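Please read the structure below before turning to the comments.
Every protein chain of the complex appears in place save one, which is left out.
Take a look at chain A:
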Amino acid sequence: MTTARIDARFAALKAEGRAGFVAYVMAGDPTGEQALEILRGLPSAGADIIELGFPFSDPMAEGPPIQRAALRGLKAGLTLKGTLALARAFREDDADTPLILMGYLNPIETHGYEAFARDAAAAGVDGVIVVDCPPEEAGPLSDALDAAQVSLIRLATPTSDDARLKIIAERTSGFVYYVSVAGVTGVKEAQAGSVAPAVERVRRASGLPVAVGFGVKTPERAAEIARIADAVVAGSVLVDEVAAALAANEPAAERVLAKVKSLADAVRGARVMETV
């Protein structure tokens, strides 16, 4: 069963007494081949969980870095089908790292919910995050994903009160993604002080591990979040490394993986340092 991979990873992290590091990269960024090279290098660079974005023409909740990454992915011709192929290729070499697809609903609508759920499961995808599909609209998609045993990972935000958290927690599994700031990806940084109680509320409402993302740009910041959350997500800062590599005419994988390593090391060291 595919959801088991996420649960096993969080159980292992708990046993190690540390938070996980979640790396977000965009399918096809900057090309299909280089994206696969990046994906394959992520686990050894320290990514405990991978979020693979599938490009959409109108990414309404993204800041400029991920907007640009989506455009690069589209330019490279990466469709949702191409993203699923990329996931399948990754899964051939890696049986353990949870892989989450993240994007917007319209490509999934076009693919068809049942076909998408089936194809995602067959590709070794463990979960899906759909930014513009709140619980009110998610019923049919949840049905299809449940049948294929793929998790629908939900988002909680600073605007989610306790009543809302209850709605969010229904029919979700794996973990909850806490969007730590009201805003788009890669712009604002939340106050760690406000994140800690929010993570606790989300944990209580959902009974699931909580990954925190949005605005994690530096190892220091990653470490700070790692002390309060079950996992730390970084995305914009990674896709910006692709942009920098392109500007410098360098291969992208090396730069992205170096950045992943610096952030993942900070996450791994965070709680150890605290106890020392």
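Quick note on the criterion: contacts are C-beta pairs under 8 Å (C-beta built on N, C-alpha and C of every residue); 3 or more make two chains touch, one makes a residue touch a chain; residues count from 1.
Operating definition for what follows: contacts and distances are computed from a predicted model.
Q: Leaving aside the chains on screen, match the unshown one to its UniProt name from "Sugar ABC transporter permease", "Tryptophan synthase beta chain", "Cell division protein FtsX" or "Outer membrane lipid asymmetry maintenance protein MlaD".
A: In UniProt, the chain that is not shown appears as "Tryptophan synthase beta chain".
Q: From the list A:E33, A:D58, A:D93 or A:E170, pick the residue that touches the absent chain.
A: The single option touching the absent chain is A:D58.
Q: Given that one chain is not shown, which residue among A:S160, A:S173, A:S206 or A:S236 touches it?
A: Per the contact definition at the top, the residue touching the missing chain is A:S160.
Q: Identify the residue among A:L13, A:M26 or A:L80 that touches the chain left out of the display.
A: Among A:L13, A:M26 or A:L80, only A:L80 touches the chain that is not shown.
Q: Looking at the full complex, which residue from A:V131, A:A144 or A:A223 touches the chain that isn't shown here?
A: Candidates A:V131, A:A144 or A:A223; residue touching the omitted chain: A:V131.
Q: Can you work out which residue in A:I168, A:A190 or A:A226 touches the chain that's missing from view?
A: Of the candidates A:I168, A:A190 or A:A226, A:I168 is in touch with the missing chain.
Q: Can you list, in ascending order, the chain A residues touching the missing chain?
A: 55-63, 67, 74, 79-81, 104-111, 131-134, 136-137, 154-161, 164, 168, 179, 182-184, 187-188
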